[in-house]
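With one protein chain withheld, the remaining protein chains of the complex are depicted in position.
A, B and C are the chain letters, set down in written order, and residue numbers restart from 1 in every chain.
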Amino acid sequence: MRATFTQEQQEIAEAVGSLAESGKGTARAALSGPWQAPAGDAALLRDFGLLGVPEAVGGIGSSLIDLLVAVEALGEHLVASRFPAHAAAVQLMCGDRARSVPLPADVLDGRRVLTAAVDAPGAAGWADRVPVDPLVRTLVPYATQADAVVALGPAGVWLADPIGVTARESVDPSVPLSDVALSAAEQVTQPGAGVHRAALVVAAELCGVAQGAVELAAEQARTRRQFGRVIGSFQGVAFPLAEAATARKAAWDLTLYAAWAVDNARPDAEIQVHAAKAAAGRAAIFAAERCIQVHGGMGITMEADPHLFLRRAFVLDARFGRGSWHRRRVGALRIAARRPTAPR
Amino acid sequence: MRATFTQEQQEIAEAVGSLAESGKGTARAALSGPWQAPAGDAALLRDFGLLGVPEAVGGIGSSLIDLLVAVEALGEHLVASRFPAHAAAVQLMCGDRARSVPLPADVLDGRRVLTAAVDAPGAAGWADRVPVDPLVRTLVPYATQADAVVALGPAGVWLADPIGVTARESVDPSVPLSDVALSAAEQVTQPGAGVHRAALVVAAELCGVAQGAVELAAEQARTRRQFGRVIGSFQGVAFPLAEAATARKAAWDLTLYAAWAVDNARPDAEIQVHAAKAAAGRAAIFAAERCIQVHGGMGITMEADPHLFLRRAFVLDARFGRGSWHRRRVGALRIAARRPTAPR
Amino acid sequence: MDFADSDVDLAFRRTVGGWLDEALRDVPDQEELSQDEREHWSRVWQDRLCAGGWAGLSWPVEHGGRGLDALAQAVFNEEAAVRGAPYPLNGVGMMLAGPTIIAHGTDEQQARHLPGILHGEEYWCQGFSEPGSGSDLASLRTTATRVDGGWRINGAKIWTSNAHNASRCLLLARTDAEAPKHRGITYFLAPMDGFTIRPLEMINGDTEFNEMFLDDVFVSDDDVLGGVGNGWRVALTTLAFERGSMALNLWVWARQAVDRVVDLAVERGVADDSAFVDAVGALQCDAEAVRIGSMRMVGETRAGGVPGPETSALKSLWAGVVQNANRLAVQLDEAGGVLLDGDGAAARMRRYLRARAHTIEGGTEEVQKSILAERVLDLPRSR
Partner (left out) sequence: MDFADSDVDLAFRRTVGGWLDEALRDVPDQEELSQDEREHWSRVWQDRLCAGGWAGLSWPVEHGGRGLDALAQAVFNEEAAVRGAPYPLNGVGMMLAGPTIIAHGTDEQQARHLPGILHGEEYWCQGFSEPGSGSDLASLRTTATRVDGGWRINGAKIWTSNAHNASRCLLLARTDAEAPKHRGITYFLAPMDGFTIRPLEMINGDTEFNEMFLDDVFVSDDDVLGGVGNGWRVALTTLAFERGSMALNLWVWARQAVDRVVDLAVERGVADDSAFVDAVGALQCDAEAVRIGSMRMVGETRAGGVPGPETSALKSLWAGVVQNANRLAVQLDEAGGVLLDGDGAAARMRRYLRARAHTIEGGTEEVQKSILAERVLDLPRSR
């Protein structure tokens, strides 16, 4: 078992972390103006586009975990880059193991920016849940800032130019969300594990958000004084943060394992993906709520940063099927697996 | 609004508290031998039998809250008296507002000891849930130590001599439980609010158990030292106990109010009874679990007392419909009340 | 123990209810309004209260009040909350400043301020909290330095509702830096000329609170309330009036939060999901516990007692119900609650975000648990 990050993965985390530092602050800027590309946006799209892309579709043997490590670092700093949305869209196209045509070069090198259109109004986004009609997708991030969308329908995945884009009001303005209307696909490819791969990109960003919220809360707990003591020395403050850190670690471990399971076509890949998405959403929302609490009165003001984590957590939890839906799916799959009629 | 205990109620609590002190220890004794009547058993049955009995059925105008105050004090000290079971059985017979025949004198003065047979195997005990056949009731406390049972069936309530009593193994040996087989009732009276009244007797005992567990835990937290400090000065220990105290207060308030609502035939009486039973069971189990935790290693031994509270909590939570069933009923009734078709 | 209103109480409730129903006839549902609109209705509502003679409900008759007991204000507020009435724009004046000045003020101070409050001409705000003080209110650092005929005040205040509408401030400042922290505080009835006011935007976009900066603000000796160095004791009076007037509001807000999520689920057709039913059951239990606990608290107060530490349990239960119900409502939303232009979605998200403050304002959740631990469970101090 070599269940440790590779040297390369550590370098990715570091490199993206540096880019993320420079792109920090874009989540706040979007509260008072239109979305603007953060400093690292172009570099991310250009230089990291091959992460997680299987060789069969034009990649260079990078594992899905490589990509998630990069996305997690972006989430931690709330970078409002199009890269995670683009990467999710690319992953959505990567799922068909039978596919042997490489993805377009301009997609892989980030000249053509994609976004994923998966969630249908009223239904969590998942192939077996998307209704045939109407061809409308919701919660599509950066739709007006992307060149095309990768859509998921019951019959498969296709690259599309939307026939209509309706900007919606996102609780996190740094992730502009739209409804997009699509024309019927002329040709689709099998989704295969694409939706699994893409959902894990969202889960990884949630894990980053959870991590960033825990770190910000811990920093506040280490410095803020009340009743003559640093508040982090009160177990009433410290223990809930320990719980948040535990939930975040659980979610990240589940996400990494699910990515490995999907990459290696393990039989438990499906339930692991649901578990990762469920756990990551819960961890991020819980950590952000605790982060607000630790900040006391300032935590409920726009001026402090905790609410930025909460906004991002809600948006990501809602995408690619809500966390609560994924959790129930985990339960249902586990129960089905234990039924006497099912093969164990 | 005079939402305070009357002088009389305070005196009842005090008097029963004294009797309870003398009957303390019977819960432990039953772990190693057969159930034996605690010191105050006979006095309770003899002197407190009119509490909560409406005038129409032979009472003297005592409110249901009077009775619950007495039962709560017994629960707090885990007194293994037949009184609460007898009182619940009496209350089961008191529910029919049309009833004008007084209860038998030997029942009211405690010479004839009753117990309630309500829960049917596989179904929470409630009139609309009890199947018509078979005539078997389970979770009947003190069945072999009582003179007769008061049974609840879909058609009503009746006083019965069981045709068969099968002793079961109770997790709390100080509350011996039996299955009883009944012959079909020749004559039943309307249950009316009887099952509500009786369920509240169980809820009140649960509130007492919660209170006793919280007190024992607090005592331990005040005296046990670790890392050079009394452990109650750690918020990690103190805060969960504050939560237990809060849950217990909520349950007791709900129980008192439900009793008032039933006594006064308020329209919300039904949902209040369900809320009280649900909250009381949850509070007692939670408090007992926390009591174990605060006691550390000793808490998981038979020698220490916390597990006695946990055992009693489980038995009482299971009787007259499990807490989880009552909670769901609360939710269902509230939702039904808000449906547009229902009168609000 | 009797939870029924007495005949007198019932008559009062009927009078209040009748007036409210009439006075609220043209007032829209506040939950659907923008903050500006809500502020407009708060001002209208304040004027109607004054005109209707409800401003000094629990003030003695000799001060122009109705001479009812302290509970009357709580009942009035309860009946108003049940009907979704606006929050009166001079609540601080009517329910905090007036009663505190009656309790601790000189004849001259009473004559100077009470009529203006009764007639809706003098609006007040409360300057207790400071940016650094947090849960430890008495650690305040605003200073008042003796000058000729009065005091020169420097410092900053925060969480001030309605500062921009008020002309007077219930102000705590430290007049003796050497004294123990509870002893060196003085309570001022400060005119607000010279206060710099900055609205504080909350995470839900509302600006119900302000920051106030005081640079060499002069307050005259006439505006010291209750004596120099006696401010902490006077402040406790104000806080007790604050708790008292809201005593019967918490349960109303809890019930409304539960009802709203139930209504949404019914509308969405998801109310039969057993996990949802369970959740509603738990919320309903706690919401009712807040209502009943509040009635018991009021009962104790009327019987001559003082509200005990159990009120911390009610605060804690209330915050939990409202936070959990509002989170559940957001997550019932079709798009996970994140598309604010959806039907009612913005209001749900606004309520969810606003509720995060409930475990912070009015004594944090941690402070409530500490109070329960120390005063109900007799555990040693942990802070």
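Here is the rule we use: a residue touches a chain if its C-beta (ideal position, glycine included) is under 8 Å from a C-beta of that chain, and two chains touch if they have at least 3 such contacts.
The shown structure was predicted, so the numbers you read here are calculated from the model rather than taken from an experiment.
Novice: Just to confirm, in the complete assembly, which displayed chains does the hidden chain contact?
Specialist: Within the full complex, the chain not displayed touches A, B, C.
Novice: Of the listed residues A:213, A:278 or A:313, which contacts the missing chain in the full complex?
Specialist: A:278
Novice: One chain is left out of this view; which of B:183, B:226 or B:264 touches it in the full complex?
Specialist: B:226
Novice: One chain is left out of this view; which of A:241, A:284, A:298 or A:315 touches it in the full complex?
Specialist: For the chain that is not drawn, the touching residue is A:241.
Novice: Can you list where chain B touches the absent chain?
Specialist: Touch set of chain B with respect to the missing chain: 119, 121-122, 138-139, 168-172, 177, 224, 226-227, 229, 234, 236-237, 289, 292-293, 296-297, 299-303, 307, 310, 314-315, 317-319, 322, 324.
Novice: What does the interface between chain A and the hidden chain look like in terms of residue numbers?
Specialist: 1-6, 9, 63, 65, 214, 218, 221-222, 230, 232-235, 238-239, 241-243, 245-246, 249-251, 253-254, 256-257, 260-261, 264, 271-272, 275, 278-279, 324, 326-332, 334-335, 338-340
Novice: If you put the missing chain back, which residues of chain C would it touch?
Specialist: With respect to the unshown chain, the touching residues of chain C are 273-275, 277-278.
What we mean here is this: only the chains that are shown with their structure count from here on.
Novice: Centre to centre, by mean C-alpha position, how many angstrom separate chain A and chain B?
Specialist: Centre separation, chain A to chain B: 50 Å.
Novice: Can you list every residue of chain B that touches 2 or more other chains, as numbers and ranges?
Specialist: Residues 234-235, 238-239 of chain B each touch two or more of the other chains.
Novice: Considering chain C alone, which of its residues make contact with at least two other chains?
Specialist: Within chain C, the residues that touch at least two other chains are 366, 369-370, 382-383.
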